[in-house]
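Excluded from the complex is one protein chain; the other protein chains are retained at their positions.
Labels run A and B following the written order; every chain starts at residue 1.
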Amino acid sequence: MMYTQSVDKDLTADAPDRAEVSLGKSFRRVNGLDIAIGGAALAVMTFIYFPMLVVVLYSFNPDTVNSFPMRGFSTKWYGTMLDNEPLLHSLRISLVIAVVATTLALVIGVLAALAMKKYEFRLKRFFERVILLPITLPGILTGVAMLSFFPLIGVRISLTAVAIGHTTFLICIVLTQVYARLKRLDPFLEEAAADLGATPVQAFFKVILPNIRTAIIGAALLSITLSLDEIPVTFFLIARDNTLPIEIYTMLRRGITPEVNAVSTLIFLISLLTLVLSVRFGERETKPI
Amino acid sequence: MKRLPASFWLLFAPLVLWMTAFLILPYVRVLTQSFYTVDDFGLLQPGFSLDSYSRFFSGPLYYGTLWKTFTLSATVTLCCLLLSIPLAYYIAFKATRNKTLLYTLIILPLWVSYIVRAYAWKIILGEEGVLNSLLMYVGLTDAPISVLLYSDVSVVICMVHIYTPFVLMPIYTAFEQIPKALVEASKDLGANRFTTFRKVVFPLSLPGIIAGATFAFVLSLGDFLAPILLGGPNTLFISNIFQNMFGTSNDKPLGSAIGIILLVIVLVVLEMSARAEKRFSSLESGR
Partner (left out) sequence: MTIAQPTAVSTVPANPPTMPDIVELRAIEKYFGTNRVIPSLSLRIRQGEFLTLLGPSGCGKTTLLRIIAGFENPTHGQVLLDGDDITALPPFRRNVNTVFQNYALFPHLSVRENVAFGLKQKGIDKATVAREVEQVLAMVRMESFVDRKPKELSGGQQQRIALARAIVNRPKVLLLDEPLAALDLKLRKQMQIELKNLHQQLGITFVFVTHDQEEALTMSDRIAVMNRGVIEQLDAPQTVYDHPASQFVADFIGENNTLSGTVEGGQFHYGSTRIPVAEAPKQQGAALLFIRPEHVIINRQRPADAFSLPAQVVGRTFLGNQWKIHCNLTGSDTPIDIAVKPDAINALDGYTDVFLNWPVGKATLALQ
């Protein structure tokens, strides 16, 4: 639910409304209420961004203690980070799991989305709600449930289990995103392709896929990000090798190590990049060129 | 009802099989396990016993923690709403330029790692942290304030920070969907802006507000990391007890019973919220 909305660019495509707003504005005089609302908005924005700014700033702090004011500027923690072999190892593991889980989720999710778009079945409405549960239910419940069951079917608590766990909720992300796009697609495109001599498989690759491509890329980016950040499910399914967030978590439990600032800054930048990419992909299809 | 063709199952079967094997059956396992018992050696004894449930409801530690979890989650939810409504209102109704940028800014934190954001509060609120040293630097205090970190307060602050974007999004969407003509009509009929908000904007955006509040509440209920990372010795959420039962305490039946209780609560909250959203939605929604 929440993730579907987060990349639904329909919300921002509101150009016609904007004209009305600005029209209304010209009749308005600035008064106390306006200033209060503006001030409150600014305060909330600050609250949201202040912690992240602190982390970025203090990643260049030469000190071990994160105190105010900073005593100088240094990139030494980035160096420390690069020497931290367990940390780099966990990053590699996280990347492998993210790629594997996202790939599996894309295959299963896109196929299921096509099935739901193409066929009517009795429990469809019910299913549209149920499919959101894996992302709405607390991750800790899902994690423990998997921990209790996986060994019974021979899936050992391991990175395999983690990949399966991630795939399970990523499928829902892919399914909801791609299904939403398919529902907006002209329902007659497939028939038009068939009418012009394309078999169902050809119609999918030549007509449907190019039109849902951006939704698939968006879902993939979101899936990779979520997988890289996931803790609750991973927490219970991990054995020896840690994923990146779990590794950071263990570092934090041991005490504050300033190189976490450096890692966090990098993660923050990567998140920013993926979001920008996904916004790009989202906008291209809603905006007439 | 006509039978679905083979091509449907070809597409849909992977999903059904995957979800059954790796999601539904695990939850079923938790349910059955909640009726098991453990022997003196800590080994699971299959059977049908309501022992775990009766232990939950007779142990003040358990239901007391559940109650505390409720109150803390409700506090988080309320704070999230108080922060989200003015900002969403500003972006939806006041901001004329850079609307897309502002919207992107409020959803960006959703893409930023949970652990990074929780960690940020640790370095801000710690005894030698940014906030304390700042206060001492400007001379507001002489000694660091120690209650900031490792207390209920720090957990609540962190959760509010992490879940506010989840609340902002549906509220902003709800505000955006209100036809601007309605707001103008209200003013045209002599309502001032406060009355317009109370009588037009608020009721029309109620479904979005309910959806946002539900996100914050459900997510807080299931959060076990913020209490571990930022909580004090007494900051215990039900999910922490739940987690312990599968770790150090090694009481899987009791843990499973807690899990089922938590699951039922979450499902009830989601269902109630879905109904409330439906009841209070007066605008034709797009979906």
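The definition used in the following text is that a contact is a pair of C-beta atoms (placed from the backbone, for glycine too) under 8 Å apart; a residue touches a chain by one contact, two chains touch by 3 or more.
Bear in mind that the values here come from a model prediction, so they are computed numbers and not experimental data.
Taking the full assembly into account, the omitted chain touches A. Residue A:193 is the one among A:108, A:180 or A:193 that touches the chain not shown. Touching the missing chain, out of A:81, A:132, A:207 or A:222, is residue A:207.
Residues of subunit A that touch the chain left out of the display are 186, 188-189, 191-199, 202-203, 206-207, 210-211, 288-289.
The criterion applied here is as follows: only the chains that are shown with their structure count from here on.
Per the touch definition, subunit A reaches subunit B in the complex via residues 1-3, 5-6, 10-12, 14, 17-18, 20-22, 24-25, 33-34, 37-38, 40-41, 44-45, 47-52, 54-55, 58, 65-69, 107-109, 111-112, 114-116, 118-119, 121-122, 129, 134, 136-142, 144-150, 152-153, 164-165, 167-168, 171, 175, 200, 222, 225, 228-229, 231-232, 236, 245, 248-249, 252-253, 256, 260-261, 264, 267-268, 271-272, 274-275, 279. Taken in their complex, subunit B has these residues touching subunit A: 1, 4-5, 7-8, 10-12, 14-15, 18-19, 21-23, 25-30, 33, 83-84, 86-87, 89-91, 93-94, 96, 99-100, 103-117, 119-124, 126, 128-130, 133-134, 137, 161, 164-166, 169-170, 172-173, 176, 180-181, 183-184, 193-194, 211, 215, 218-219, 221-225, 228-229, 239, 242-243, 246, 252, 255-256, 259, 262-263, 266, 270, 274, 286.
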